[in-house]
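Excluded from the complex is one protein chain; the other protein chains are retained at their positions.
By written order: A and B. Residues from 1 in each chain.
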Amino acid sequence: MAHRRIITLLTDFGDQDTYVGIMKGVIVSIAPEARIIDICHNLPEFHIESAAYMLWTYYRQYPAGTIHCAVIDPGVGGDRAAIAVECGGYILVLPDNGIAGMILSDSKRKYRAFVIENEDLMNKPVSSTFHGRDIFAPVAAHLAGGVPVEEVGPPLRTPALLDIAEPVAAENNIRGCVLHIDRFGNYITNIPYDMAACFNKKTIFVKIGNFSIMGISGTFSDKEPGELVAYFGSTGMLEIGVTRGSALETIKLPVGASVKVTGRTNDR
Amino acid sequence: MAHRRIITLLTDFGDQDTYVGIMKGVIVSIAPEARIIDICHNLPEFHIESAAYMLWTYYRQYPAGTIHCAVIDPGVGGDRAAIAVECGGYILVLPDNGIAGMILSDSKRKYRAFVIENEDLMNKPVSSTFHGRDIFAPVAAHLAGGVPVEEVGPPLRTPALLDIAEPVAAENNIRGCVLHIDRFGNYITNIPYDMAACFNKKTIFVKIGNFSIMGISGTFSDKEPGELVAYFGSTGMLEIGVTRGSALETIKLPVGASVKVTGRTNDR
Partner (left out) sequence: MAHRRIITLLTDFGDQDTYVGIMKGVIVSIAPEARIIDICHNLPEFHIESAAYMLWTYYRQYPAGTIHCAVIDPGVGGDRAAIAVECGGYILVLPDNGIAGMILSDSKRKYRAFVIENEDLMNKPVSSTFHGRDIFAPVAAHLAGGVPVEEVGPPLRTPALLDIAEPVAAENNIRGCVLHIDRFGNYITNIPYDMAACFNKKTIFVKIGNFSIMGISGTFSDKEPGELVAYFGSTGMLEIGVTRGSALETIKLPVGASVKVTGRTNDR
């Protein structure tokens, strides 16, 4: 292979422990040539939508062949499966709890999924509390080292898809929800640009909780400091921010909150 | 050498400053081929037991030859020595303040320790406040580049060993303490599985503060949400958690708290 295989790591292990450091040790021991890239290890609180959104934001930015390992796994010790999914030139190694949902939808569900059952690829004995070390890291490393994905275990027809409401478009409105709130306090919704493009930008009303925002701006700094602003963010989704401030501090609603867009269509 | 030498970094420099970034610059300037792996830079508060435990958790996960550099060093500016220790195929580069204690005990004290005094391997002039930059990083880099460990300085017969009470086993009980509290609020004790294995799992009582837990579970999610649960964690130590919650929020005791295990032995 021309270039070293990349393994990206997204976990909820935080930054106060050695769990991620242990996973990296497992990886470099099995696949010394693999390149490990830290994505993020702090999810403030578990929201399946938020984790699925985060994974979706970066996976396509990496070269084909990259292995995206995501250990966001409140169900460790329960009975969810560990899976490997080949999709769009990438391999995902993660728990089958829906966090791959946005990627799998995005790929129009062209993927091959496998349940990880091949113990030869695991760190034994497999603990009941740290699948990051015992399953996800060693499997990702073996895949980086050239093991074909179908060797991890039997095929899985239907991985868990994220059971969030897709945005629903009617003639004069779109109903969606908040997928993620970033560290700046911006609300990122599940309403993509393409869906809202039919509305005249100046007539759009965005409603969240008791707050209404008139019109779509070019960016979050387009209004007076402290004012709410709606704009399409860097991932193409409708976002709600506050110019030089935090929308979270103003709106105070959590991930999952409803968002409604109303407007007149451009062709009227 | 077939593979690039690895240098792992464990520090208490946090994630809001450039101290770690400066150390990495020193390393890549001296040993451009070394591979740097971040373990963790946030220790919530200094506890020698917790730091020693953290270092112990990951060192064996790395390939032989790895250099583990740990700058957890509230005594910088004082008179503790800087040392390099060859142990079990690894080299530790760290202050002589006891944080290597669990590894040195673990290795049955087969190690070679040296006091770092060779100024040719240091960044000069050596500051009194930032030994990470001036001593630990450059020495780790020179070792990665092939300098033999005995060149760092004179041998040291007895590095500081961690002065924590080893768990004490009597006929019907074991007395230990809390080594670490992780970001999920799980209490990790110094009582290993091997020591507790003589007790019948169902008859075991685990006592910490005013709380008692009956029986050992397979994992932290084995009880009803909110209930305390005792289990053997991923490093083989007895841990106390709360199913879908935080034991820290319930128990509210710090690192160092006493833990007592009582039970009937299996062979009775």
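The rule is simple: a contact is a pair of C-beta atoms (placed from the backbone, for glycine too) under 8 Å apart; a residue touches a chain by one contact, two chains touch by 3 or more.
Keep in mind that what you see is a predicted model, and the values were worked out from it rather than measured.
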Residue ranges of subunit B at the interface with the undisplayed chain: 13-22, 24-26, 28-29, 32, 36, 38, 74-78, 127-130, 133-134
Hidden partner chain, residues of subunit A it touches: 3, 6, 8, 10, 15, 35, 37-44, 54, 57-58, 61-63, 182-184, 218-222, 231, 233-234, 244
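Here is the rule we go by: only the chains that are shown with their structure count from here on.
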Whole-Å separation of chain centres (CA-atom averages), subunit A against subunit B: 32
